[in-house]
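With one protein chain held back, the other chains of the complex are shown just where they sit.
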Amino acid sequence: MNLSEKTTQYIDRLIPRYPVKRSAMLMILHAIQEEQGYLSKEAIEWTAQKLEVQPIAVYEVVTFYPMFRQAPIGRRHVKVCRTLSCALRGAYKVCDTLQHELGCGLGETSADGNYTIEFVECVAACGSAPVVMVDDKLHENITPEKTPDFAAKLKRETTPSMPPSRH
Amino acid sequence: MPVQERRIIYRHIDEPGYTIDLACYQRHGGYEVLRKALQRKPEELVQEVKDSALRGRGGAGFPTGMKWGFLDRKSGKPVYLICNADESEPGTYKDRQIIYKDPHQLIEGVVISSFAIQAKQAFIYIRGEMFEGFHILEKAIEEARAANFLGDNILGSGYSVDVVVHRGAGCYICGEETGMIESLEGKRAYPRIKPPYFPAVLGLYNCPTIVNNVETLCQVKHVIDMGGKEFVKIGVPGDSGTHIWGISGHVAKPGYYEIESGKATVRDLVYDLAGGPAAGRTIKAIIPGGVSMKILRMGEKFKVKLPDGSAGEWGVLDIPLDSGSFMQCGTSLGTGGMIVMDDTTDMVEALANLNAFYAHETCGQCTPCREGSLWLKKVTHRVCNGGGRLEDIDLVKNIADQIAGRTICAHGEAAAWPCQSNVPKFRDEWEEKIRAQMQAREHGELAARKGLRLV
Partner (left out) sequence: MSAPATNLVTINVDGRDYQVPAGMNLIDALELFGLEIPHYCYHPKLTVAGNCRMCLVETGMPMRDRTTNQFIIEPDGRMKIGWGPKPAVACTTNCTAGLHVRTNTPVVKDCREGVMEFLLVNHPLDCPICDQAGECKLQEFATDYGRGYSRFIEEKNVKPKRTRLGPRVTLDDERCILCSRCVRFCAEIAKDPVLGFIERGSYSTLTCYPGRELDNNYSLNTVDICPVGALTSTDFRFKMRVWFLKPVPSICTESSVGANTEVWSREGKIYRITPRENNAVNDCWMSDSGRELYKQVESPLRIDYFAVNNGKCAPDQALARAAELLKGGGVGYVGSAQSSLEEQFLLGQLVKAAPGPVAFVKHAGKGDGLLISNDATPNLRGAFLTGLVRELPKANLDELRQKVESGAIQTLFVVHEDLAALGFSDALLRRVKIIYLGTHTNLMSEHAQVVLPGLTVFEKSGSFVNQQWRVQRFFQAVPGPAGTAPDIQVLGQLLARVQGESAGGFSPEAIWPQISTVIAPLAGWTWESLGLQGRVLDASSWAHVPFPEGKSLRFDPAAVTAVKAG
């Protein structure tokens, strides 16, 4: 598989941390996704071989954990928390506004490939609700009123030269 | 007199100038407790924790010392410690502060606890979404290893333990300790059946394993520091130490507050510390500690036994902030993640929101939780979208009754309790909402389709 030397070396350092190889599964899948943006069939089979398990064992894990995906997404991964504390403070409105401003439907990737917007469940930052994660960064107190500015800033930061999100 | 916080765990959180690096931690006395602990016998430390009456801070409130006491030491198999940093009970964000702002406190707690239970290896299982938290912990561990606070022959004690940070990938069910163990073994996080898979006997790799919450392990550090018999004096009998309350929802000042157990009431917390509801609003309901705990409706009265043994009555705001008091009121303080809802809240939508959560998070292993939680979601969403029937009210309650107590793990209860408490307590709101929908349908109109947006 076409994996950078840095990631390969990282994975080779990860495995011996665990008494049983298979335990490194989630960490390896994270590492591959953070380089390639998603987990291809090749990545699943590579991981299976690396951990000496059947490919189905990796496939079962990839589909169980919501953070893993099997296809590339937009350049920015916008994750709006929808669980109670955020919803009470307007998360659904925030999500509406983001969809409108970014030209992207919920659970979809925008036509220009810039954004993927998803609802996610509680990300453990309820005291600063509503919260939105963009890629690996948490943004707090993104109230419905602040959302247009937030979206505008996101648009300024996003350029066509960026690769699909790896987070 | 307004209530005072008592910060033990959060002593340095948000303190100006306090940083996450080892030097700062050591300037504030960091790793001194570990140094002293390593000079004692592990069994003495376990006894201190037992003496402290410390309850786990992950939500179930099980006594930590008792949990450690269950460890199977006869098998000769290695012992593992797993720190549950998969903070994912909605409403809860207390561990995040420790990980992001005082990581060495956690690591010191982990190493002390590892030594006490003689763990061969320790893992910190952190939420996959805490990208930065993972790097902070990895860096802190590197620092601690370089200073020999973990690793081989820690501070010349002869005891060695390594701590590995492991990332989850977005699953609530990994917070369940046996689900976490399966996940750490590289599998789908299917909670194990107990019996026989009690972690203290058949845990990680079928070896004796202790799973403790982040805050719990930090508390252990302070238990060892002050001694179990001193620690138990903090708080009230049956619930020692402090609780970190994270308030969210409809209050003026959402945030976290560390309060000595039982030394303040819901009123103190919600009104004095968190500033109460917004101007012109009143509070309608409170979920005490993470969304799985049973909801409390303002105006409810609870017949209780007061600390002096006499009979008394509390309203919701009168409930003292300790484990036993919430139990007397038919709910639990859980993780301390309190959610406040004001009079604008549609309680059916609030429940629908949670039902969507549990339907998304059920692992799907056992029948009642798998099918029941999705069914609950489908029914409550239909009611929120204008298609309610009066029989849905009892149906929701009954589906929940068919889940609780019949599943492999506590996700069954977590999914059922919100329904079992919300439906009977807010039956009037359910009926009103549904009758309006029925009327609208009779007139050929569409009922207001707000869905479960809440706002």
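Details
Should a chain be cited, it is by its letter among A and B, assigned in written order, with residues numbered from 1 in that chain.
By definition in this document, contacts are C-beta pairs under 8 Å (C-beta built on N, C-alpha and C of every residue); 3 or more make two chains touch, one makes a residue touch a chain.
In this text the structure is predicted, and so the values were computed from the model without any measurement.
Although it is not drawn, the missing chain touches A, B when the whole complex is taken into account. Contact with the chain that does not appear here is found for just one residue of B:Ile244, B:Val340, B:Cys363 or B:Ile393, B:Cys363. Taking the complete complex into account, B:Arg382 is the one of B:Arg382, B:Arg427 or B:Lys450 that touches the chain left out.
Considering B:Ser113, B:Ser183, B:Ser292 or B:Ser373, the position touching the chain not shown turns out to be B:Ser373 (whole complex). Among B:Pro2, B:Gly158, B:Pro196 or B:Gly444, only B:Pro196 touches the chain that is left out of the view. Mapped onto chain B, contacts with the missing chain fall at residues 188, 193, 195-196, 359-368, 370-375, 378-379, 382, 395, 401-403, 405-408.
Although one chain is not drawn, its touching partners on chain A can still be listed: residues 41, 54-57, 59-60, 63-64.
As a working rule, only the chains that are shown with their structure count from here on.
Only residues 78, 87-93, 95-96, 121, 127-132, 162, 164, 166-172, 183-189, 205, 246-250, 254-256, 287, 291, 337, 339, 341, 345, 350, 353-354, 356-357, 360-361, 363, 451-455 of chain B touch chain A when the two sit together in their complex. Across the complex, chain B is touched by residues 17-20, 22-27, 29-30, 51, 53, 57, 60-61, 64-68, 82-85, 87-93, 120-129, 133, 136-138, 144, 167 of chain A.
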